[in-house]
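Here the complex is missing a single protein chain, while all its other protein chains stay put.
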Amino acid sequence: MADNNKPPVDAAQKQKQDQQKRAVPTATVREPFYDIARWGTKPPPGEDLISTAYGDRVARDLAFVENEPGVHKPDPILVADNVVRRFGGMTAVDVGHFEIERHGITALIGPNGAGKTTFFNLMTGFDVPNSGSWRFDGRDMQHVNPEQVARDGMVRTFQLTKVMSRLSVLDNMLLGAPDRPGESMVRSLFPGTWRKKEQENRQKAEALLERFLLIKKKDDFAGSLSGGQRKLLEMARALMCDPKLIMLDEPMAGVNPALKQSLLDHIVSLREDGTTVLFVEHDINMVRHIADWVTVMAEGRIVAEGQPRTVMDDPAVVDAYLGAHADVDLGDDSVLEGLEGRV
Amino acid sequence: MASIYRFIPERRRRWTRWRHVLCVVAVVAVACLWCCMCAPRAVAAGAVGSCVPTAEFGCVNGILQSADKEPIAGVKVMLSGAETGETTTADDGTWAFKVADDGKYVVTIPQDVAKRYGFAADHASVEIVKKSFSQQRGVVRFDKAPASGNASKPSGTASDAKRTMPAGANAAAYEPSRSSVTWTRFCQQLYSGIIFGLLLGLMSVGMNLVYGTTGLSSFSHGEQVTLGGLMAYVGTQMLHMAIVPSAIFAVLIGALTGLVQDRLIWGPLRHKRVGTMQQMIVTIGLSMALQYLFQFFFGGDIKSIVKSVPEGIQLGPVSTSAPALICAGIALVTIVGVTVFLYCTRLGRATRAVSDNAALAAASGINVDSVVRIVWTLSCALAALSGVLLGIYLNGIAWNTGVTLLMLMFAAVTLGGLGTANGALVGALVIGIVADLSTLVIPSDMRYASALAILILVLLVRPQGIFGKRNRIG
């Protein structure tokens, strides 16, 4: 497993990738684009999903990338190098090289304790690594505090949903707005200076709430929402910041199956808005359906990467992650959870 | 030609230096707890060779020295005020009065002596305060004030002497560079710091156990300490029991209150899933209510548990008394006992498991509720025991003794690491020693402030305390 972290890309391959990148002109993006998020759980009559513009492009780009851990990608938005975090004697995260493709939906999977959440914390500044460096959109993000990370466009959600229970749903949303003159202590005393901007933010928030089917709840306390609605609210709130990269920590955990399809559609629609998505999930079916790229972590390392279809057959995943249970259905959560204790 | 008079107490020697031209007379009065009802109204103060403050007698004493620390022997020292007396300084410059009454005293030396050494004045006044033990050791200085105005014609009246009491003008005298730190005094302060630290450790262990198992910082812990001391007072002075049965009685009452509190307040609050912050405010309310109930029933004065006069013992450079040593010993043994209990018994391991992760402990078959109940009971019993020991060590306990020490307990616990088993002892020792050693360089009535300042400094550098583990974020 030690050699899994070596970047295995040779010069020839890089050239190939570069050619590939040039070969895809943006003009070929197909029109029109349907807002699939507005469908809710099922498409409205007469409408059919015909295009996922960014999805197609990313799929084409990634089709030529080798399915190897630590592989270089054509257009990475986040590049991490040698990120190591130790808790006492235990190494929680030891990532040699990792890239996230721009405009893609990348899934991060792995057993509990594989270091996925810690990796999220490290990337977003909530935790400090023992060593390592990472660049987001060309900027060095080492020693950057969480609030600055969010302002730079890398916004995360939490595994245990964090909503402001004793604030209304709309207030929760408004807290996510990026441009808030009224949040200065002195200016807030003079409503004239911020009322206009506040109104704009409110409209934006209401539009998002409508998209996430929460508009009816906008004046309720966020604490009164169900678990699934909280996940939706948290995701909507993160989108208020207009993030370049949104990192979703188990967006499906604890969500009612009826809402799951809707959430999936929302995530796909994020890609079509030009947002890059990185998400952690245990539900392999979901990963298969929407992810453009899958990265597998185990014991803090990245053990495999690849297309959703092929990564499941990757011998590294089968050996290191699944072990003796390679023949069972990965879609069966109970089996997966049973495995996690041992791996 | 300059010389310095120093009046220095037995227990807390303070060697201060003043300008060569001026004369400084520092009188440290150690007032002791004294029950007005039972003590006769004494008229004559006893002139004694050396004085150890006890339940019935306070001490006004000191050492007369010149600037180069040469003792001045054979000087007549007069005491007036609430009691009167007369003595002469010994070969080593020491003098002492044993007084039974509290109030204002004026210490006078012959005018010609004062003149001969170029003193500012020939008298110093001191007030013996017995409201609280932290005040009874107050330093009263008498120096510069008369020097500026009427240095050459010191007035002999007591009322004038009183006016010279405030010593703020001489803050410079406390500057480290000017105070001579002697080995003896260092040892004495270190020793009393260790004793105080041990007692503080015993108080804090219970508080830390409660924090560890429930996450609650109990503000009413100080009142549990007071309760212990007051119950011992009830045992010895009201029920006329011997000291040991009284102590046991006090500890049992303390344990009982812990049990009852957990049954009536903390248990139900835990079941209602009330947050620890809210519970903390409940402990504040309880602290206030208990504190003033004590005042209601026991009054505002200091109650002494033991009324006998303990004999002073000289251990090398350190002077002490047998009860102080015994108290420290009991405290140490108890703390070690609690540690052994936590690490070597089944119940102790269960306690540590709850402390580590209550949910996990519950899942592995530990009855968290009963463990927490035992912890509350044990914590209150330990607090009561420490109250008894404190009452004996300090010659008395007042309604607000516990609450005065609460901050120091918090400091000790935070310093050692919140919720860690051994942290409280180490933290308490650090706090006790820092508090007492700091009097070498700062005024003694600020010594608790120095301990609290240490707490804030430590939080800056190592927020998890000495033994605490850094938590995983996120």
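By letter and in written order, the chains are A and B; residue numbering begins at 1 in each of them.
Going forward, a residue touches a chain if its C-beta (ideal position, glycine included) is under 8 Å from a C-beta of that chain, and two chains touch if they have at least 3 such contacts.
Here is the rule we go by: contacts and distances are computed from a predicted model.
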item	value
Protein name as given in UniProt for the chain not displayed, "succinate dehydrogenase", "Oxidoreductase", "ABC transmembrane type-1 domain-containing protein" or "Branched-chain amino acid transport system permease"	"Branched-chain amino acid transport system permease"
Contact residue for the chain not shown (choose from A:64, A:87 or A:126)	A:126
Touching residue (missing chain; options B:75, B:194, B:248 or B:274)	B:274
Selected from A:135, A:180, A:204 or A:260 as touching the chain missing from the view	A:180
Touching residues on chain B - with respect to the absent chain	138-141, 166-171, 174, 217, 265, 269, 274-275, 277-278, 280-282, 284-293, 295-296, 299-300, 403, 407, 410-411, 414, 418, 442-443, 445-446, 448-449, 452-453, 455-456, 459-460, 463, 474
In chain A, positions touching the absent partner	124, 126, 145-151, 155-158, 162-167, 171-172, 174-176, 178, 180, 182-185, 187-189, 191, 194, 198, 221-224, 234, 237-238, 240-241
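FYI, only the chains that are shown with their structure count from here on.
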item	value
Whole-Å separation of chain centres (CA-atom averages), chain A against chain B	59
